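Comments concern the structure below.
Complex shown without one protein chain; remaining protein chains in place.
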Amino acid sequence: MSNHEPATLVDYDEAVRRYDPVIGIEVHVELGTASKMFDGAPTEFGAAPNTQVTPTSLGLPGALPALNRTAVESAIKIGLALHCEIAEVCRFARKNYFYPDVPKNFQTSQYDEPIAFDGHLDVELDDGTVVRVEIERAHMEEDAGKNTHVGGATGRIHGADHSLVDYNRAGIPLVEIVTRPITGVGDRAPEVARAYVQTLRDIFRALEVSEARMERGNVRADVNVSLRPTPQSPLGTRTETKNVNSFRSVERAVRYEISRQAAVLDEGRTVTQETRHWHEDTSITTAGRVKSDAEDYRYFPEPDLLPVAPSREWVEELRAGLPEVPSVRRRRLQAAWGYADAEMRDVVNAGAVELIETTIAAGASPAAARKWWMGELARTANTEGLELTELAVTPTQIGELQGLVDSGRLNDKLARQVLAGVLAGEGSPAEVVAARGLEIVSDDGPLLEAIDAALAAQPDVVAKVRGGNLGPVGAIIGSVMKATRGQADAGRVRELVLERIGQE
Amino acid sequence: MTDPTRMSAAALAEALTGGELSSVEATTAHLDRIAAVDGALHAFLHVSGEKALATAREVDTRRAAGEELHPLAGVPIAVKDVVVTRGMPTTAGSRILEGWIPPYDATLVERLKAAGLPILGKTNMDEFAMGSSTEHSAYGNTHNPWDLDRIPGGSGGGSAAAVGGFEAPLAIGTDTGGSIRQPAAVTGTVGVKPTYGGVSRYGLIALASSLDQAGPVTRTVLDSALLHEVIGGHDPHDSTSLDEPLPDLVGAARRGMTGDLTGVRVGVVTELNGEGYQQGVRARFDEALTLLQKAGAEIVEVSCPNFQYALAAYYLILPSEASSNLAKFDGMRFGLRVEPSDGPVTAERVMSATRGAGFGDEVKRRIILGTYALSAGYYDAYYGSAQKVRTLIQRDFAAAFAQADVLVSPTAPTTAFRLGEKLDDPMAMYLNDVATIPANLAGIPGMSLPSGLSDDGLPVGFQILAPARADDRLYRVGAALESLLEAQWGGPLLDRAPELPTTEGSAR
Partner (left out) sequence: MSTLSRDEVARVAALARIDLSPDELTRLAGELDVIVHSVARVQEVAGPEVPATSHPLPLTNVFREDVVEPTLDVDEVMAAAPDADSGRFSVPQILGEE
């Protein structure tokens, strides 16, 4: 246990002035397969506890693993997208350790024979700087179940009376991607870490190997940080901060560790090589419990599974089918849509690229598509705590809605009401317009009645307008709009009012 | 008519299809036999009379309705307790699984059920199939039907004693280093370990994944072939299962029964005969060779020099894999949970207390040996080296099979020893498997069939080995030898076994 936490942290800028940070990142991505890595249990998120298990994912006596072909294919695609070599032959091993969320008390994982190795990924920072991150390996393994700690004050492990275990997640396929030490990035290390994880997330989505939803834990990062006096010095002792599950936290965790380790070194002590926990609420890391036998995993080749030897034909077929690299595609779309850099970045960060693309394909202008997704819809999603993709409206429907505005059948205010109807499940935009009777009133008959009533009610305003002072006409338009509950086209109302008063 | 318990499965099947006997009658006769003699044998850990009779009734109804059924439909069977059976207790002979009712069936059990074989119950075994005498069962010894003071072999002593004691015509065994063949040898029955991958391992509580294989335990070679064809064949739930059709096993057995082996080359393995083998065992082996020769077989001598390392490799690979396979028995999800007698009740301490209380001596010995062999710094010296020996043994077999179609040896060095005789000497116990282990290391099929009685009046087993995927050769040569021997003896060897003491009462 490293109980020597520094009393105060070193200011970040000061820390990176005096120490050279080196980082390394391990990213776990849950693959979006229909069934688990080694059995036919489904992988639906949020199902009732222990309803997504077979004897294999529950580790029952007698059960055996059978490898999911799609999971292997996804792992190869990830390897190829990261410019890795794909192994001619690789195997699974058993990593033996006792823990209640690991049903067999060993994890089936690739150990010394990963499916992909020796690759790289170019990561673009906010200012356009490109950093090349070397990839050591990408390997396949299975996820563990989930413990819920009951009875303790905090709900965390310490102080809990007992735990409840749900194995729905046990056996979900994972690919773990491990970088080589990332050096030479200096004070930008936290930013590089964040951008790297973000770039990987985009690749997972582009490859369609995972929904890669951070908030569901589809993508989890372990960040290694060490400091050394100068870039020429040997690597310092590193810490590994586990399960950092958002882009912002990745950046913050690296920052925090740099400041903390600098403080430890400044006090003349040495950094303890250890696992640390990230605390989302307080944005700090704390030392994990040191397990005496943690390092003795007694790896040996998994006898219940056979070696995987992807044929070169298979690998080339998968390579040929790889989609456009997200960063390249992004630049292409930005040029086509005419978005500013900042606008495009917001769109990317909101995960709206595909949504906007489809909306444009459905007829909306790039500007209008962006306005909807980054405005009204982003606000709604934010209020309801949903991703844009989870909203009950399709990009095609937004295209249709914008079409109604463009043809003059809806104004902006009405269009927002129609959208509310769509989101409330009342049907397509056309159906909501029909059902709610929200179309702009274009028949002048009822409008003229309302105008005449407004003119009769405000003779003083009429007199002023007749006298050439057009300013107060707004008051009449306002009362007409009010009388028609906003369904009139304000431009048309103005025309008609002036015509009636004799001031066109 | 003949007592159904004395009939072979093939004969029972014929009587059932011919309408001379109903499955309910056949099943009842075996349940009555179990009730009468299992007090003396203790071959069963659980008897499932009601379920067996329900299956029997269903088979009789369907047969009466003219449905086309599997030839073995209605023939009862006993299943080793290491095989998972849904809704029926499964303990693997261990205290740690006492009372566990599995929520699923092993693939081979699904196949037995689909074929309509009533399951009489679960048979006794060494705990987690670790042993050669069934003395390591947490639920008491099984006794040898030939001499109740002697071991029935192991680990599948229960299945062998059940079949040898006429409690069941058929039984399922599992063989990791000889647990089907050695019990067959010492009880005068027939047992077959198929090619690795020939029968699904899905639902067998794993001992050593790369060695385990399930197979038939019967009284005749033909019965083994019939049962082998029911349980064998590809299963996608077992990745190591062979995705190819089984050879024609029943056809091979029937061909062998003609007694003609013209042109068959039989290799005698020098290293599996001679020193350490009991005099009577060697005599019966030599006589069997003479019979094979008379039947037209050509006898050749083959040498497998690396077999001397087989036992050592086996006792590294098995404990290593077992230490990992048995990690799941931790008191968290199923089976026994024991809390530590003092100190805090944490998951970690409950796991250790449960495993300390739930596992017997032999299981602890092997788990600790395997954990040690895999632990940091020892892997290459132990597990890694053992896997290299495996390669050398495979090479020895390849060279031997270039000279011979089948290889033969005595199945075990001695006849059944006395209960308790080797219990305190693990190494002496391990030596029982010296002739059977090489087949498991190489994944090849092997059969044991009775070749007579030794000077002590106890059965001797004759082992036949064939190349991987050539299980049919075992059946042809085995059936030939069986028919030649039975012609000499004037009937099956088991006819000479003593009558078992009976008790009244029902085990149902």
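So that you can tell them apart, the chains are marked A and B in the order they are listed, and the count of residues begins at 1 in each.
Everything below uses one rule, namely that a contact is a pair of C-beta atoms (placed from the backbone, for glycine too) under 8 Å apart; a residue touches a chain by one contact, two chains touch by 3 or more.
On a predicted model such as this, the values are computed, not experimentally measured, just so you know.
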item: Residue among B:55, B:323 or B:454 that touches the chain left out of view; value: B:323
item: Residue among B:92, B:468 or B:497 that touches the chain left out of view; value: B:468
item: Full-complex contact with the absent chain, from A:21, A:119, A:303 or A:326; value: A:303
item: Residue of B:39, B:340 or B:492 touching the missing chain in the full complex; value: B:340
item: Full-complex contact with the absent chain, from B:247, B:443 or B:478; value: B:443
item: Sole residue of B:313, B:434, B:447 or B:464 that reaches the chain not shown, by the stated touch rule; value: B:313
item: Interface with the undisplayed chain - residues on chain A; value: 33-35, 39-42, 48-55, 58, 66-72, 89, 91, 98-100, 147-149, 151-152, 156-158, 160-167, 242-243, 275, 277, 288-289, 291, 293, 296, 298, 301, 303, 305-310
item: Absent chain, residues of chain B that touch it; value: 100-104, 195-197, 210-211, 236, 239-240, 242-243, 306, 309, 312-313, 315-316, 323, 327, 330-337, 339-340, 344-353, 355-357, 359, 361, 364-365, 367-369, 371-372, 375, 378, 381-382, 384-392, 394, 426-427, 440-443, 468
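Just so we're on the same page, only the chains that are shown with their structure count from here on.
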item: Between chain A and chain B, centroid-to-centroid distance (C-alpha), Å; value: 55
item: Contact footprint of chain B on chain A as seen in their complex; value: 55, 58-67, 94, 96, 98, 100, 103-106, 163, 165, 295-296, 298-300, 303-306
item: Of all residues in chain B, those that touch chain A in their complex; value: 83-84, 90, 92, 97, 100, 102-104, 106, 201-206, 208-210, 236-240, 320-321, 323-324, 327-330, 332-334, 347-348, 351, 371, 374-376, 379, 383
